[in-house]
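Below is one structure, written out as structure tokens; the observations come after it.
Apart from one protein chain that is not included, each protein chain of the complex appears where it belongs.
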Amino acid sequence: MAKTILYVDDSTTMVMSVRSTLEMNGFKVETAGDGEAAYAKLKSGLKPDLIITDINMPKMNGIELIKQVKALPGFRFTPILTLTTEGSSDRRDEAKKLGATGWLVKPVAGPDLVKVIKQLLPGA
Amino acid sequence: MAIEFRKNLALFRDVVSVEEAEPLLEWLQKKPAGRVDLADCTHLHAANLQVLMAACASVKAWPKDPFFADWLRAALLRPH
Partner (left out) sequence: MTPLLEQFLSEARDFLQGIGEKLMQLEKAPADAELMTELFRFVHTLKGNSGLFDFPEMTRVLHAGEDLMDAVRQGRVAYSQELADRLLDAMDFIGMLCDEIELNGAIGSAYAAESARLGASLRQLISVPGTAVEGVPLAVPSSTEQPIPTPAALPPLETLPEVVRMAAFRLAHEGEPLHWLTYTPEEGCFFSGDDPFFQARQTPGVLWGGVVAREAWPKLLEVDAYRCILDFHLLTTASRADLDEYYRYMPEQIRRVAIPALALVQPQGDPNGGPVYEDFVVEALDTLGRGDNGSLAHAARTMLELSNPDLWLASALRWLLLLLELEPDNHAAQGVVIESLRNLETIDWLAVTAMAPSVEDEPCTAAETRMSPVEMSPEEMSPEEQASLAALVATQRAILGLPIEAAWQMGRVRAVISTLSGCLRACQREDEIAGLEAASAAALDDASAAPLLDWLDRHFSTESVAPAPAAPEHKATEAAPVVVLPAEDTKSAGEGEGDVKFGRRAEDAFSGPKSLKVEQAKIDLLMNLIGEIVVAKNALPYLAGRAETVFGVRELSREIKAQYAVINRIAEEMQDAIMQVRMMPVSFVFQRFPRLVRDISRKLGKEVKLVLEGEETEADKNIIESLGDPLVHIVRNSLDHGFELPEVRRAAGKPSEGTLTIRATQESDRVVIEIQDDGKGIDPEVVKRKAYEKGLIDETTLERLSDQEAVNLVFAAGFSTAEVISDLSGRGVGMDVVRTAIEKVNGAIALDSEKGRGTRIRLSLPLSMAVTNVMIIESDGQIFGLPMDNVVETVRVARTDIRTIKRSMATVLRGRIVPLKSLNKLLGLATPPIANDQDELAVLVVRLGEESVGLLVDDFRETVDIILKPMTGVLAGLGCYSGSALMGDGSVLMVLNVKELM
């Protein structure tokens, strides 16, 4: 069973890059351009095994998204990784407090990304 | 569901997720003599592990993966 990963980022470049990395490694990838769109997808029945989200996004940022997702029934245990640039350690700590599992630092190399995901998802 | 509950046996298959810890606990509460079969289990979430530990569940079959089995033996066979 391929694991489904929801990737949320407002940068199409990042989405393109991460999507291809993950798909090459056998993951099923869903994407959203901001927190609001991601939240809508989750509400309408998407059940990813992992959510990876950017922090700085328009409409609904990653921090807010984490809050909302954690309050959503059925998502209390869903692992969430934030994908941020270095130097935003305060934001990622904030995210961690709100229930994010961990973080990745942009630019993230493909193998590192896959390594971290496999560390989180048994059977991936 | 990766756990199949039979009369007095819970069969674990593949990866047993965190969501299944609650039903497992309820089952063990109802059937204190229930046994678990882990032969086809490749991983179980820590929540399930602690439920098994708390219930002192007896294991009918250990996982095929010997290293995984070692972990579980160390956790479940330890007297407490």
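Every chain is named by a letter (A and B) in the order it is written, and numbering of its residues begins at 1.
Throughout what follows, a contact is a pair of C-beta atoms (placed from the backbone, for glycine too) under 8 Å apart; a residue touches a chain by one contact, two chains touch by 3 or more.
It should be emphasised that the depicted structure is a prediction, and the values quoted were computed from it without experimental measurement.
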{"item": "Those residues of subunit B which, in the complete complex, touch the missing chain", "value": "18, 21-22, 24-25, 28-29, 32, 43-51, 53-55, 65-68, 70-71, 74-75, 78, 80"}
{"item": "Hidden partner interface residues of subunit A, rising order", "value": "2, 10-14, 16-17, 20, 23-31, 50, 54, 56-58, 70, 76-80, 85-90, 93, 96, 99-103, 106-107, 118-120, 122, 124"}
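What we mean here is this: only the chains that are shown with their structure count from here on.
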{"item": "Intercentroid distance (Cα basis), subunit B paired with subunit A, Å", "value": "30"}
{"item": "Contact set on subunit B toward subunit A in their complex", "value": "14-15, 17-19, 42-43, 45"}
{"item": "Interface residues, subunit A side, partner subunit B - complex", "value": "77, 122-123"}
